[in-house]
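Only one protein chain is missing from this complex, and each of the others stays in its spot.
Up next, chain A:
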Amino acid sequence: VNPTDHLATMPIAEASTKPAEEQQSQQPNPKLDRYSWLIRPCSIYKEELRVCRSRAYRKHHEFVYGAQPDCSQWAVDYDNCLQQNDDRPAFEALVLSEMRRRHARLRAMTGNDVWQYRDQPPAEWNSPLPSGAAEASTVDRLTLTGADEALNSSFEQYGVLGPMSIGARMSQCTLL
């Protein structure tokens, strides 16, 4: 089962109802301008391409999907990203590609009809613990309250990744 890759080549109905070959010879499509936020920084496409071509990712992809990874879409996206300001068809192709990826990911999520998604988070999420067997002891509560502040302030100060610990290695990323 290859969950989402086969959807990456699906045409998106909103962009155009004509087949893909005719799209490139069309007039510039003004509807795609409002989706320019979908385009990521070009260094990210370069990084995705580098990871996709790496040996470790190739083994992982074979392990998961049983086939070789296809990195051509990332290469195309990277080229289009570099030319997006000069070349309108490149911009449109990139926006369409991003729309396909986003569509694939959201479709995988909404296609999961095993459970019903909530509109609101559960009301009992933050209710106080019942006095009884599962109540944390006083010592625990004091310890973990300090931990709460440390965690929240670390999110505010450092973002999602957190402070670099002493044992953290320099990553292989080319992103800065």
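The criterion applied here is as follows: a residue touches a chain if its C-beta (ideal position, glycine included) is under 8 Å from a C-beta of that chain, and two chains touch if they have at least 3 such contacts; residues count from 1.
Heads up, the rule we're going with is that contacts and distances are computed from a predicted model.
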item: Complex member absent from the view - protein name from UniProt, among "SERTA domain-containing protein", "Mitochondrial inner membrane protease ATP23", "Glycerol-3-phosphate acyltransferase 4" or "Nucleolar protein 11 isoform X1"; value: "Mitochondrial inner membrane protease ATP23"
item: Interface with the undisplayed chain - residues on chain A; value: 1, 3-4, 38, 40, 44, 47-48, 51, 56-57, 59-60, 62-67, 102, 105-106, 108-109, 111-118, 120-130, 132-134, 136-137, 139-141, 143-145, 147-148, 150-152, 154-156, 159-163, 165, 168-169, 171-173, 175
